[in-house]
Structure formats: C-alpha cells, structure tokens
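Take a look at the following structure, please.
A single protein chain has been omitted; all remaining protein chains appear in their positions.
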Amino acid sequence: MISTLSAAALLLSSCAASGQGSVAAPLAGPTVTGAVVSAPLVAAPLEASFVRHEVVVEAAAPAADVLAVRAGHLHMADGSIVEDGVLLVRDGLVTAAGADVAVPDGARVVEHDGHVSAGLVAAYSAGYLPRDEANENTRAYLPDGRVVHGFDPELSALEDALEQGVTSLLLAPGTSQVVGGRTAVVKTSGGRVVTPNAHLALSMGAPAASTARTPTSYAGIVSGLDARFADAEGAYAEAKSGNLGLLTYVSARHEVDRALRLFERHELKGALVGPTLAGELAERIRASGCSVVLPNPPLVLDERTHDAMAALFEAQVPFAFWLSDPHEFRASAIVALRAGATRAQALASITSTAADIARVGTSVGKLLRGHDADFVLWSGDPLEFTTSVEAVYVRGELVHTAGHHGDDQ
Amino acid sequence: MLTLEPTRLKAAVRACALGAALVAAPTALAQTSDSLVIEAGRIVVDSQTEIEDGVLVIQGGRVAAVGKRGEVEVPWEAPVLGGPEFTAFPGFVEAYSARGMDRANERIDVAPFLDVRDSIDPINLYFQDCLRWGITTVNVQQGPDCVIGGRGRLVKPVGITIDEMTVRPGYGLVLSAAPKSGLSRATQAGTMREAFGELRRYLEGIVQDAKDGGDYARREALAQGRELEGEAAKGRPFQSTASWSIDGLEMIPRGAIDGKQGPLLDLVEGRVPAFFHCGGPHDVHLALETAKQNGFLERTTLVLQPECWKAASAIAEAGVPVIHTGPMVHTETDPVTGEETETFVLEVYRDKGIDFSLSSQNSSTSSLWYQAARAVGHGLTREQAIDAVTVAPARALGMADHLGTLGEGRLANVVLLSGDPLATTTMVEHVIVEGAHAYDRSKDPRNQILFEGADPLDNLRSDG
Partner (left out) sequence: MLLGTAPIAAATLAAFTLGAGPATDATLAATTVQDDDGPRTSWIVTADEIHTATGRVIEGGFVRIGDGKITAVGRGKIAGDFHVAAITPGLVECSSGLSVGQRSVEQDSESTPHVSVEEGLDLFSTRWERELRRGVTTACVAPDDRNVLGGLPVVVKTGGGEPTMDDRVIKTRVGVRAAMGSEPSAGNSPVFGRAFGLFNRRPTTRMGVEWVFRRTFYDALRAQQDDDFTFEGVETVNQVLAGELPLFIQAAPRQDLMTALGLKAEFSIPNVVIDAAAEVIPEADAVVASGASLIFAPLEFDGTASVEGAQLPWNAPAHMAELGVTFALSARSTGNADYSLAMQPAHAIRGGLDPVKALEAVTIVPARLLGVDDLVGSIEQGKHADLVFWSGAPFQYTSSVTGVMVGGELAVDPRHGEEL
C-alpha cells in the first residue's frame, strides 16, 4: 500500500509539476461518485474543458483500502470536539468520524496526538489568481465571465495557503466590476475545481464606480443592477432563483445599506464581502438572510471594530473571513474568538460556515460522511496562535508535511 | 456729527491706489491745532468703566481728560469730532501679527539678526484693514515658521514710511517650539538648543581671547564697519537668570558683539520680550523649558494654537501670558469613531487664571471685535472679552500704561463705533490714532465694495 501511495503521490507531484494535460480518469465507481458529490446542483453542466484541471486521485487500490486517523482531539462538523476520535477515509471521502468508530482490519492507521480538523476553507480570496486575471476593466457588466478560466494551479500562493492548512478557497473577480462574473471554488493542492460556478459576483463598492468607464456613480450602479434583476435573464435569473449564489463586495456602511435595499427590491440574498463595520448593521443583515465575509482584522482590535464584530456574532449572522495573507487567515478566527465568538462559530468561520457561504458546504469544510477528506493535523488547538500545521491531507492524500512536501509519513 | 473735513480724494486716485490714498490722507491732514475733542453718546474707557454722554480731550497725541460732558474742561479752540450717536472705544491692540510684510517667514532656521523693518510694507492692504476694523496698534513680528526669528516692531497702521508707523522699534524676538516646516520635533529642539549653545561658546570664546590679551572682538567689529563709541564701547557684566553664565563679559565692548549673537544675548539678559510659538501641548513644555534655562521666562509671551489648551496647567504654573491664535473652539476627531469633541479654549485659560489675549490672525481674517463678540457667545463675560482685545494685549506688549484704555495719559487711540462694541450691526465709523483722524468709513471705497455692493471696477467704466 505504501508503494501505491507513493506512486500516487509521485503521480500527483508530477502532474502538479507539469501543470498540463489531463490524467486519464478511470471512470470507475468511486471517482464518479466523487465528482458528483463535489459539484453543486447547477443548471449548467460541468463543461468538458474543466477536466483539464481535474487531477483525480488514482483509485487503483482495492475498495478495502481505508485510511484511519486516530486523533487526540477530533473537531466534528457540529462544532463539538471528540477526544480520541477516529476519522475513516476511503477513496478520497470521509466515511465515518466520531467517538465510537471502529477501525477496520487492514486499514492504514495514522496516529496523531494533537488536533485534527477539516481543511480550512476561504469563502473569498484575493491574490490567488495570476495578477491580471481578477480585473476586467473594459466592461462593467460581465455576468458570464468565469474566473475559473484564470485559475492557475501552479501559482505558488496556493502552496503557501496549503501550508497554512487551507485546502479550499473561493476565486472571485476583482472589485472594480459591477458584475464581475461567476466565482469558483478550487482546492489548493492538485488543481481540482470543486465548482466553477459558485456565485454571481457583484461589486457595489467604491471601485465599481469608476471614472474610467460608466457607471461613475452609485446611482449608476444601482440603476444598472435594478434593470438587470428586474427582467432577469441568464445569470441574473439564476441568482434570483437560488441556483447560483450571490456574492457582493461592499466596504462602507452606506454601501451595505445600499446593497440591502437592492436585495430587498429583488428578493435576493447572498454573501456581503468586505464590510469591516458590518456589525453596526447586524440586525438588518440578519433579517435579510445575508452572510458576511470579513477582511482580516488586526490582531489588536480597536473598540469600534471589536464592538461591530461582537454585534455580528450576537445577531447570529453567518460569517467567514477572506484570505489574502495565509498567515493571517487562521489568526482571524482567533481574533473573532477573542472578540466574543463561540469556539464553534470561530472555527466554523474558516471551515464549515465558510464552505456554506462558498456554496460548497455539501462537499468540503466538514468531517462528515460523504464529504471530501480534506483535513489538517495540528500541533495543538487550531484556535491558538502557538499551534502550527503538521500535515495536510486533500482527498485523503497526504499533500503536505511541515518541513517537507508530499512525503509519506 | 463730523466737523473735520478730510481732503477730497479724486475718484481716479481712489480707484487706482486705495491703500496709499487712504493711508496718506491722515498725514496730509495733520491737525491745525494740537488738540482734539471727541464727543460720544457713550465712552467705554475700559471694560469696567463706561461714561454716558461723554467727552474726551486729546492733547499732544495723548488723552488729556475724559469724563461726562460738562464736567470736563474743553479747550475752546480744539476741533470736535463725534456726536451722540457714537460709542467711543479704545483702539484695539493686535498682540501679534505676521501680516503686513512681503513675506511672513524667512527660510533660515536661526536668524535673530533680521528685523521686520526691512519687510513691513506700509501700503499693504492689511494695515488698511486694521483701520477698518479699529485696530490701532499692531505688534508685527516674523511668522512662526522658524526656529529663532528676527526682531519685530510695534507699529500703528498709519503712515507711508516705516518710521512714521513705528511706535516702538526693535521690539520682540520670535521663537518657535512648533517645528519649522520640514523639520522634525527633535531637530527643532536640537537646533534651538544649539543656537543658545553657540551663543555661549561665542561669548566664552571672545572673553577667553580677551583674557589671553587678544583683541578679536573689537577688530572684528571694526572690520565690519561698526563704530564702537559711547555706550557701544563699554562692557557690562553678564546678567541673567539663565542656568548658565559668562564670567568676564565686562571685558568686551558691547558694540563689538556679533550681529547674530547680539540679539540673542539681549534676549538672554531679559532686555527683549520673547514671543514663543507653540502648535500643541508638547511645544509648550519645550518653550517653557528653553525660556527658563536661558533666562527669559519673565519676558516670554506664548503664542498658542488651539490645541495648547491641554498644557494649561503648565502655562498657569509658569505664570506667562498667552496670545491665542486660530479658532477659539478646538475640535478633535476621535480616530476610531470619527466623533468630534469641542473645547472652548478660552474658558480653560480663564479657569486656570491664565492672562490671555485674542488675535485676529486666523483663517477667516475676522477681526478683534468679532473675536471678542464670539468669545462672549461661547461663554466669556463681556468684561473678559473686551479685556482680551484691549488691556490684555497691551500688557503682553509692555504697553499697559499707554494702550488699551481711554484713561488719562494714554495714547489717544480711539475708535468711534456706531453702536455697542460687540453688537452685530455695529460698524467702525472713525478711527483716531495718536490724536490724528485716520479713518472715516463714509469715505472708505473698500467699505463700499464690501458692504454696499459697489462695483470694484466702477471707476474704470467708460461713463466716468
């Protein structure tokens, strides 16, 4: 088994190194199942061109090949922590997780004294596309732009993120387009696209009112969006019906207010990305059904930002953090904890809630049967600054160990 | 009513040379007699004393007598100015101004050898505005953008030469604790200390040279063309409350002291008042420390920006008077919430017992009577407000015996107002400076433009 895994690992790294060509995907049962599970239910089928990025773990081993992880502390999907828990992985998916889980004979066992949690998920990221891919400056409305076309699995930033425990992240168009296109969720290792069509990305922030092109004003942004959502077609119709998510960049409070009023007019809801002081409008955001993706807060919060975050938590608004510098990503959740979030809320903001906001909550972000086996072995409690990553698994494969990459343990 | 007829000005002259014509007129109409009598429905002698239906007798440019009509002997031959509809008020005293010069600041950090006599421009619109607003004495000093500046001068806003305008020459030296533009706080403080350090080294040097039998100081002076006669030839021992001293300074003729170091020595020996600028509370501490260590704290007046109210305790303890510049309500924005808090600065000074003057050198070019009225609006009493623009600046300028009130013996600087000095609709109708009638509003062309909508280009139109 070890040799097979090494071979698979080699295969993985050689594919990653070449960045080209597809690996012939045997359409045996588990792989197909995997593919179906990881794609959200969308009207538009997965286009064939994406197979190029799909590096499928060679399921050459027999079906009885199971990985069992014995964890000193296992972080469950519901937010609880199980002491001496067991996680079972087969064919890249979680088959069981919890306290009383039997390890089948012949399973490969990994013992880990510390904590094991789901791989971290970023519900928004900046800097994980090649430089020019995130800004389409020629047109303000590009509903069918797909940012996944700009995805480059070779980007070193992805490796940096992986090393900090981030296994999935959302790619979004830049904030200078009113309608930037469709966001995508990708894995940080192996180039897998979890979904090429997560949300329709909007921007109602200052960069979207540009003097380089129309609209140049907030009124222009609003009237453009009102017109498109009123007689909604295509992506707008999909967003309205809920088939496609909605992700809106806003920063100042009046921009949040403007977005909420627009949503109300068209019965929309989605994720609001970027408003640091969103908490000052917590009740209204809660009532609207929207979630919030916050920029990385500073380690020491000033009173105002602290109070705003606390209000958001109290109002039970689903929140996540955006990923730019991967070292700050997990720290954001710790800062949230210190600002009054519960442990469950804090860890969920970089795992399960983030996955839900990114519309991939049925396949990543949780250690739950049927989800992708993306998990991290931590040296300690992931909500402590002193903790570090010891190993990262994506789809059940060890893809990173602290100190080296891709080696077997 | 006005019985003194000013020379009629030609329309063309009026249009082309408003300032010069206006300022020239009073000296052209030097009075025929040495006396002048002013009648007013009310005379505000000072903030505590008002006389109804009063009379003011001026002789030789000073107030000879003031009192109720009928109770004061009036020279029968003197011209009479004023009437029952006027209120007489002491000319306002501008305790500090860097205006009226071609440029307020020099580029040189330490330049005590400069003097504002070289930059004052007598026909600058500023002096005309002073008369319009009733300011009769101005302390013109270099601006605050320096480390140590030059010497200033007390002037009156009438005259077409600087000598005609001068009330007291070579008066005051400017220092700034607020960093000169481009300098950091540390460099500012360092340069300041270095200037006094250099003075010390220079004095020690020439004294040592004299002790060694040399004659450096005298030879340098002569080479620079300075005469060493009379007082200048005598030496005097060093006399200062500074924390340092120079032994043997009496060996050096005073006139031989270098032109740059001389004014600084005067400062250290307490011969010259210091006007010390502070932008904020930290500057106040530097200023007080510098003044104390170098022996001129007794003669220091602080010139403060609004934020300095935070150092009020230190100022009160040092017992120095202050001149407030800038808005009288200090607004601070909380960096986190953006909320603004306002502090009425003058109230803080008053409550700490600090002697403060107002100044009209602020961004809205509004004048002293306006500052006084607004101060009342914000909470000062009428007396405190009037004092802050009359006797307090007079005191700060060491001219308490000559300016700030209409008492006997004072210089005859009188403003005739159309109503209560602090009322909104009151106008300055006439201004008398040292007994000479210097301003008449009904003849003021700029007033007509500002207040009556006259077209500034009227005289240049073809039908004139």
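All chains are identified by letter, namely A and B, in their written order; residue positions are counted from 1 within each chain.
Quick note on the criterion: a residue touches a chain if its C-beta (ideal position, glycine included) is under 8 Å from a C-beta of that chain, and two chains touch if they have at least 3 such contacts.
Because the structure is a prediction, the values reported are computed rather than measured.
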item	value
Full-complex contact with the absent chain, from B:Asp102, B:Glu229 or B:Glu452	B:Glu452
Residue touching the undisplayed chain, where the options are A:Val101, A:Ala252 or A:Ala344	A:Ala252
Missing-partner contacts on subunit B, residue numbers	327, 329, 333, 338-340, 342, 363-366, 370, 373-374, 376-379, 382, 422-425, 449-456
Hidden partner interface residues of subunit A, rising order	206, 209, 211-223, 252-254, 257-258, 261
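Going forward, only the chains that are shown with their structure count from here on.
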item	value
Cα-centroid distance, subunit A relative to subunit B, in whole angstrom	70
Residues of subunit A touching subunit B in the complex	302-304
In the complex, subunit B residues that touch subunit A	336-337
